[in-house]
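With one protein chain removed, the remaining protein chains of the complex are shown where they sit.
To keep things simple, chains are lettered A and B as they appear, and every chain counts its residues starting from 1.
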Amino acid sequence: MGKISEKATVAATAVIHEDVVIEEGVVIHDYVVLYPGTVIRRGAEIFDHCILGKLPTSPGSTAKTYSSEHGITEIGEESILCPGAVIYTGTSVGHHTLLGDHCSIREKCRVGNYCIISRLVTVNYETTIGNHTKIMDNAHITGNMTIGNHVFISVLVATTNDNSMGRSEDAADHLAGPVIEDDVTVGAGANILPGVRIGRNAMVGAGAVVTRDVPAGKVVMGVPARVIRDV
Amino acid sequence: MGKISEKATVAATAVIHEDVVIEEGVVIHDYVVLYPGTVIRRGAEIFDHCILGKLPTSPGSTAKTYSSEHGITEIGEESILCPGAVIYTGTSVGHHTLLGDHCSIREKCRVGNYCIISRLVTVNYETTIGNHTKIMDNAHITGNMTIGNHVFISVLVATTNDNSMGRSEDAADHLAGPVIEDDVTVGAGANILPGVRIGRNAMVGAGAVVTRDVPAGKVVMGVPARVIRDV
Partner (left out) sequence: MGKISEKATVAATAVIHEDVVIEEGVVIHDYVVLYPGTVIRRGAEIFDHCILGKLPTSPGSTAKTYSSEHGITEIGEESILCPGAVIYTGTSVGHHTLLGDHCSIREKCRVGNYCIISRLVTVNYETTIGNHTKIMDNAHITGNMTIGNHVFISVLVATTNDNSMGRSEDAADHLAGPVIEDDVTVGAGANILPGVRIGRNAMVGAGAVVTRDVPAGKVVMGVPARVIRDV
């Protein structure tokens, strides 16, 4: 069922597994690997060494177990993947979105349109990211997290979804990623704990440790973070 | 002395240098590079673009100097290396261990069985990690560090081994990595200073800066970290 447009430019060194769709105007650079189920929409550009559609796998050391069936991994029109980006199976990336060098997005995520997921960012499984949202270099976005539209998350921000920090046997059953509403700004090196909700248009200061919900339109700072003023 | 089992699956694009051992049931994906002395045990899977057995090298800008002889770089049975993992020469990884995308482990480390070293984690030289231990995304594990069994180290945790921060001419001679005992949990974005010992079953809160030893079974939090209660 795969189909590679004659109007796409595919490097001779790219490895294209079965059941891959590449639409017209797409450019695939050297040493890219496309696993089954990968769909690349019109005009997208995939730079060297990217890997798309990888199955999650486990040697028995993870809390989760995984299907061995590939889902659909979709890259939207005109989006650009920089060198070394790794996208797992079942994840979709919208149109006009930029993924930075060596970023990694796990399975079953939804990334919107006109986003930037910058260099060396890691995004965990089943997370949803809205449109026009930017996540800067070396940040970590946890699993089961929801991030709205027009959100800005600065460099080296940490987010987590497991209050037991691996101590609970059944932690995988009640993980709670943070929720970040539209228009929120999170400063560099901030740390957002499991289950926290950050209200619309709130600002989190650089280095803040956010242990509880942040009301919409408020600025929080400090360790632990406290409301200091309106935006 | 190298030997590649006929019952292994090795991509045509993999670069296998001399003196490499690949046992039966191993899968080597595209564009993997295996330097001399690499040994991959039964059933292990090495995903695309991994590099194993690299020599450490210096152009004269490092405090250390390096041998130009390859040691043994061993990946245990059924372990899985995700795309872009880089393992230096003389490091061994146990069985049923998972290494995440683009992680990098320097020379002469020992990583145990049933571990997870997650995506974009960096581990420095001559560090020992026990069994069933998990180190999450974008964390840094320093050199000469000892980490026990069933330890959980969360995302973006920093560890260091040089109190002089490069200011002492002979710093390389008295580096002291932290010691993390069995069953310890370290929260996201925590920062563990050189030489600190974290006692068995202790918990370090998210964002804590740990400047002194933590007694076994205690919870510490804050900047600098203070004991706040028993686990």
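The definition used in the following text is that a contact is a pair of C-beta atoms (placed from the backbone, for glycine too) under 8 Å apart; a residue touches a chain by one contact, two chains touch by 3 or more.
Only a predicted model underlies this, so the values are computations on that prediction, with no experimental measurement involved.
A.B. asks: Where the complex has a chain not shown, which of A:Pro59, A:Gly130, A:Gly143 or A:Gly189 is the residue touching it?
C.D. replies: A:Gly189
A.B. asks: Looking beyond the chains shown, say which of B:Gly76, B:Gly90, B:Gly112 or B:Gly189 touches the absent one.
C.D. replies: Checking each option in B:Gly76, B:Gly90, B:Gly112 or B:Gly189, the one touching the absent chain turns out to be B:Gly189.
A.B. asks: By the contact definition given up top, give the residues of chain A that touch the hidden chain.
C.D. replies: Interface with the chain not displayed, on the chain A side: 13, 29-31, 45, 47-49, 78-80, 82-84, 95-98, 100-102, 114-116, 118-120, 132, 134, 136-138, 152, 154-156, 185, 187-189, 203, 206-207, 222-223.
A.B. asks: Even though one chain is hidden, which residues of chain B still touch it in the full complex?
C.D. replies: Missing-chain contacts on chain B: residues 15, 31, 33, 49, 51, 54, 57-62, 84, 86, 102, 104, 120, 122, 124, 138-140, 142, 156, 158-160, 165-167, 189, 191, 193, 209, 223.
Operating definition for what follows: only the chains that are shown with their structure count from here on.
A.B. asks: Nearest whole angstrom, what separates the Cα centre of chain A from the Cα centre of chain B?
C.D. replies: Once rounded, the distance between the two centres reads 24 Å.
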